[in-house]
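Note sheet for the following structure.
With one protein chain withheld, the remaining protein chains of the complex are depicted in position.
Going in written order, the chains are labelled A and B, and every chain counts its residues from 1.
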Amino acid sequence: MSEILYDNEAKIRRKQMITKGILYSLLTAFAIFIVIPFYWMILTSLKDAEEVFSAPPSLWLRPSEWEIQNYWLIIRGEVPYGRFMLNTVVVSAISTVGTVLTTILAAFAFARLNFRGRDAFFMVLIATMMIPGEMFVITNFLTVSWFGWVAEQTYFDAILAMTLPFMTSIFYIFFLRQTFKTIPNELYYAAKVDGTSDFMYLWKIMVPIAKPTIITITILNAMGTWNAFIWPQLVTQFNESNRLVSNGLRGAAYVDEAGRVLYNEQMAAAFVVTLPLLIVFLLLKKYIMRGVSRSGIKG
Amino acid sequence: METIEIRLENLTKVFQAKNKEETLAVSDLDITIPAGKLIGLLGPSGCGKSTTLYMISGLLKPTSGKIFFGDSDVTSVPPEDRGIGLVFQNYALYPHMTVRQNIIFPLENIKMEKKEAERRVQYYADLVGIGHLLNRKPVQLSGGQQQRVAIARALVKEPRVLLLDEPLSNLDARLRLQTREEIKRIQRETGITTIFVTHDQEEAMSISDEIILMKEGVQQQKGAPQDVYDSPGNMFVAKFLGSPPINIFDGEIKDGKIMIGNANVGRVEKKKNQPVVVGIRPEGFKLSERSSFQVKVEFVETIGRDTTLIIQNPKASKDQANDIENEDMNRANTFRAIVDADEKIKPGDSIKLNVKPHKTFLFNPETGELV
Partner (left out) sequence: MLEEKHHFKAWLYLSPALALLLVFTFYPIFNAFYLAFLYNFDYMQRTAEGMTFTTEGINLFHNFRRTLQDDLFIRALINTLIIVFVSVPVSVIISLLLSVWLNSIKRFQGFFQTIFFLPYVTNAIAIGMAFAVIFHREYGLINMILTSVFGMEEGLNWLGRVSVDESTPAIRAWFQRYLNLPMLSLMVFITWSGLAFKIMVFLSGLQSIDKQYYDAARVDATPKSRVFRRITIPLLSPMIAYITITSFIGAFKEYTAIVGMFGIDLGPHGDANRLITIVGLVYKSLNEMDSVGAMSRAASAAIILFMMTLVLTLFNMYVSKKRVHY
């Protein structure tokens, strides 16, 4: 081995450069694949009536060619996006606050309190996570109908129907319990010695320590509501003014007199629905990514 | 197995952090490691031992300088072509593989014929004494056993050089003692050039043919353990080697006499009058009525055949005594002397001490260099 002369550093370096080059090219190619739908959505939304029906499609529009008016048509159009967005924000806020509260209380009981049947009950919850939601949807639809929240639906009925079934989540309880468990017992003992009640301990110590997890839960839950489609579609079928954005988007028909779909207006609407998510994502990337990575690790 | 010499020429490593901050981890190392010897690379934590080892292994690229294995310059040779065995501080055993799979792994990489590979695995597993554990997973082994597996994995491809990075630091005291003997034996049997990194001076002294002492990336001294102990080149080396550590006193040379306070503790020829730091090994004291170095005993510890006296430092001033931050407690407060257990001495006794000249070292108070 020692006989081999090692003057091949340049060769090694060249090989490394080539490997790197291939690596970055592949990553870039996939990055483009990921970005294209967004790009195409925005691009199409800015095309004018003529441009959108030209084949082959143009890949690029100069700013002077942008048809911003499409967005005005969306906002002021027949489909009340403003109202749908408001509905979504209200539903999102209420269900998120509810979920976070019930989750914190339940996670605390599972993480800190000692009661008969705790572990068995917890196992039952975990097992329930495996059951597909469709098993619940049928009965839940019957239930909210029976409560009178579907037919002749008032705004208040709609809010109840869309929030109450989602005011708690086994997955989040599990997730938060894991975080609570990492808080050392000694803190609890110290608080007990100081005469702190369980409730005060939960709010003053555990919740602040677990804040990052709670923020993650809040974001994921709110985003989930923003994307909800099936359930709101079911429960607002008799009063379409109570729909959420996804339903509004899919339900609206953008066609011209000739029956052609107006893709530019459709994509403008899609982008209006997408934009808030992108903004939230870019602002709160850290929390969202952490939640996702963690949920994988514990699996 | 061929044995080769390793030579480091002006080896330097500078780490550059993201914020452009530079750390000089290894500075201008010039070392020759003789073929077939076990060398202890010794120094406090963070002095650049691992960095040196990783450069020799090829996992780190030197900032400047050269590395030779025998006559060939391997500085830019990738680690896989250097023919080295490396044992990591926490062993880095693949947790999902059995002991056998772990040890055979390097041989499969070079596509060694299966029968021969199996034979070698058994041979080296037996050599390190884990031949009966081949079907276990690493988690089912004790720390000492894992450590042996790591050594077997490093040896199995019969490398020209064996590099060990603090291999004993995860073991308990007993096991450490036992395993280091084992490593010495394996090294003798295989005759492989070995570099053993440790921050434990006793470990290095007991196992190495030669030790190399490092401080802040710079080589301090190199030599046979006893030689370095007996003639340290500077105050750092004197203080780092020896347990209990050497006693340090502020003193001066006055007309050829070494003075600690008013006591004369020895003579030096041809040295001008100057303040010095006097280092005296604990075993460098003798009880003697004819000495002017009179001190008061605070505690007496008798362990086996030795008695250690903890003695008030006559030079200690009041404010220094309370200064716990002071790095040399004995300089400030007390010092230690080891005497024969036959001497009946009680705490509170006042005794007179003579000092053995060859256990006494004088250092420049500013530079720490030998006077």
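The criterion applied here is as follows: a residue touches a chain if its C-beta (ideal position, glycine included) is under 8 Å from a C-beta of that chain, and two chains touch if they have at least 3 such contacts.
What you see is a predicted model, and the numbers here were worked out from it, not measured in a lab.
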| item | value |
| --- | --- |
| Touching residue (missing chain; options A:E78, A:D119, A:E134 or A:E152) | A:E134 |
| Per the touch definition above, residue among A:I94, A:L160, A:I173 or A:A210 touching the missing chain | A:I173 |
| Residue among A:L86, A:L101, A:I126 or A:M200 that touches the chain left out of view | A:L101 |
| Residues of subunit B in contact with the chain not shown | 57-59, 78-81, 84-86, 88, 90, 92, 94-97, 105-106, 108-110, 153, 157 |
| Interface with the undisplayed chain - residues on subunit A | 20, 23-24, 26-27, 30-31, 33-38, 40-41, 44, 52-57, 59, 101-103, 105-106, 108-109, 113-116, 118, 125, 128, 130-143, 164-165, 167-168, 170, 173, 188-189, 192, 198, 223, 226-227, 229-230, 233-234, 245-246, 249-250, 263, 266-267, 270-271, 273-274, 277-278, 280-281, 285, 288-289, 292-297, 299 |
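Quick note on the criterion: only the chains that are shown with their structure count from here on.
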| item | value |
| --- | --- |
| Centroid spacing, where centroids are CA-atom means, of subunit A and subunit B in whole angstrom | 57 |
